[in-house]
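Every protein chain except one is present and positioned as in the full complex.
Up next, chain A:
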Amino acid sequence: MSVVDAKEVIARRVAQEIHPGMLVNLGIGLPSMVAHYLPRDSGVFFQAENGVIGLGARPPEGMEDASLTDAGGGFVTAVPGAASIDSAMSFGIIRGGHLDMTVLGGLQVDERGFLANWMVPGKMVPGMGGAMDLVAGARRVIVAMVHAAKGDAKIVPECTLPLTATRRVSLVVTEMAVIEPTEAGLVLRERAPGVSVEDIRAATTARLVVEGDIPEMRLD
């Protein structure tokens, strides 16, 4: 599977987790692709932590507003019913349990369901930005990431990278599998079309709980 296909599979599958009326925060990069796979009138409001509830699509060329961007600094629009908010309100919404779901990228997820996604000591120190608040505070946390990085497993027994939070994430969606961290460990829920349980095990160093037949992901 090419990288582009892998990302599309992940984005399409994550989109199925989003339901009408939800307030959702999508991270930069792959997570932001999820919005493309929702029906137009889904009634979903997207929050960008820099200060808008009701994030809309990119504006027409030449009509951009320098004061209306997403958390990555890209120009956006605001949908009817949108609200602009300051950073204290924005993170109050995130931390206070008012955000239904956040979708973030990941570097590692472990058997406890803990996520590491903000630094690689000695290599990459971008800062956590809003990631720690989002993982600590959102009602559901979905990790959207490619299953393994250049042969290195990303779903591991215990994160070796600094943690983003010690809260168990709700779901991990990769181009190979859907995995739900639970009290009993990482439960394999779905496999991508054409991918076997053995394929998934081979790309995962964490112990997976596999019970019965594992259904294929629906990708419509």
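We take it that contacts are C-beta pairs under 8 Å (C-beta built on N, C-alpha and C of every residue); 3 or more make two chains touch, one makes a residue touch a chain; residues count from 1.
Definition applied: contacts and distances are computed from a predicted model.
The subunit not displayed here is recorded in UniProt as "Acetate CoA/acetoacetate CoA-transferase alpha subunit", chosen from "ABC transporter permease", "Acetate CoA/acetoacetate CoA-transferase alpha subunit", "Electron transfer flavoprotein small subunit" or "Integral membrane protein". Only one residue from A:Glu17, A:Asp110, A:Asp133 or A:Glu175 touches the chain missing from this view: A:Asp133.
Shown as candidates are A:Ser42, A:Thr69, A:Ser170 or A:Thr205; the residue that touches the absent chain is A:Thr69.
Among the residues A:Ala165, A:Val178 or A:Ala192, only A:Ala165 touches the chain that is left out of the figure.
One of A:Glu49, A:Asp110, A:Glu175 or A:Glu190 touches the chain omitted from the figure, and that residue is A:Glu49. Mapped onto chain A, the interface with the missing chain covers residues 48-52, 65-69, 71-73, 78, 84-88, 90-92, 94-95, 125-133, 136-137, 162-166.
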